[in-house]
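With one protein chain removed, the remaining protein chains of the complex are shown where they sit.
On to chain A.
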Amino acid sequence: MTKTAQRRPVQATTVRPVPAHPVPKGRGRRRLADQAHAYAFLLGGLICFALFSWYPAIRAVVIAFQKYTPGSSPEWVGTDNFSRVLQDPEFAAAWRNTLTFTLLALLIGFAVPFVLALVLNEVRHAKAFFRVVVYLPVMIPPVVSALLWKWFYDPGAGLANEALRFAHLPTSNWSNGADTALVSLVIVATWANMGGTVLIYLAALQSVPGELYEAAELDGANLWQRIRHVTIPQTRFVILMLMLLQIIATMQVFTEPFVITGGGPENATVTVLYLIYKYAFLYNDFGGACALSLMLLVVLGLFSALYLRLTRFEGEA
């Protein structure tokens, strides 16, 4: 069907007179053939976007107000799903954990890569080596990183406690302690994802014009003053972008808590996405899961909107 639709106009174009520069408004029939062509190319992608992006977005809103069990017809229940989810003690825990995780990831995963990139930009030897090494953990599958660190955090023969013992420091419960579990997961996520951030910072640093540093130095600015008054203002935009992207990414954290702690101990590492997963696949409560998804979507949507707004603004300026 589509194949014949594609073939025929091919011959038509060969006979057609050569168009002048911007394609002129041809006769209706030719335009129709052009449109059929364009849509033949678009069709596959369009169907996939419709099915797996646009339709689920609409359904999330619909199901959030329904009692939905696969196989039986859904019932409208108003805001029941929302009130049920809000009363769940895990709800508050999940949001608290997610926000703490995001904040900690921002503190650690934000300053450290910037400093690393600053130093790497000054290094004049083995540049390629450093770049490869810092990006290596990103290429290791996240599940492997999580399992690897779960083993490191093992209270018995785990590497983390061995290192502390080696340095004659008191050992820690790491991911098994209610108060240290979340920080332990932030360390894993930072280790696994830092490479990309460092590389992007490095690229941004390389675009800082050298004359600015020279001028600053002539004015008597020391190292710290040059960082503060040249480097940071010059890379301000990239820093802000990466910060927003990181917030959006870390608020959707799932693999680390699922693999390393299973949400425990005492719900200390249940995240919002983890709770969504639990509602859907443990409680079989898809209405509740969609209500939660919708809340997460609104919060993340705000950050996304801010991100797009800023990138567009900077693009025009």
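We take it that a residue touches a chain if its C-beta (ideal position, glycine included) is under 8 Å from a C-beta of that chain, and two chains touch if they have at least 3 such contacts; residues count from 1.
To be clear about the criterion, contacts and distances are computed from a predicted model.
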- Item | Protein name, per the UniProt record, of whichever chain is missing from view ("Carbohydrate ABC transporter permease", "Sigma-70 family RNA polymerase sigma factor", "Ferredoxin reductase" or "Thiosulfate-binding protein SoxY") | "Carbohydrate ABC transporter permease"
- Task: Tell me which residue among A:77, A:99, A:118 or A:243 touches the hidden chain in the full complex.
- Result: A:118
- Would you mind spotting which of A:167, A:223 or A:282 touches the chain that isn't drawn? A:223
- Note on the structure: Filtering A:85, A:105 or A:202 for touch with the omitted chain leaves A:202
- Interface residues of chain A (partner: the chain not displayed): 6, 9-10, 13-14, 18-19, 23, 34-35, 37-39, 41-42, 44-46, 48-49, 51-57, 59-60, 63, 68, 70, 118-126, 128, 130-137, 139-144, 147-149, 151-152, 156-157, 159, 162, 165-166, 191, 196, 199-200, 202-208, 210-211, 213-214, 217, 223, 226-227, 230-231, 237-238, 241, 248, 251-252, 254-255, 258-259, 273, 276-277, 280-281, 286, 289-290, 293, 296-297, 300-301, 304-305, 308, 311, 314-315
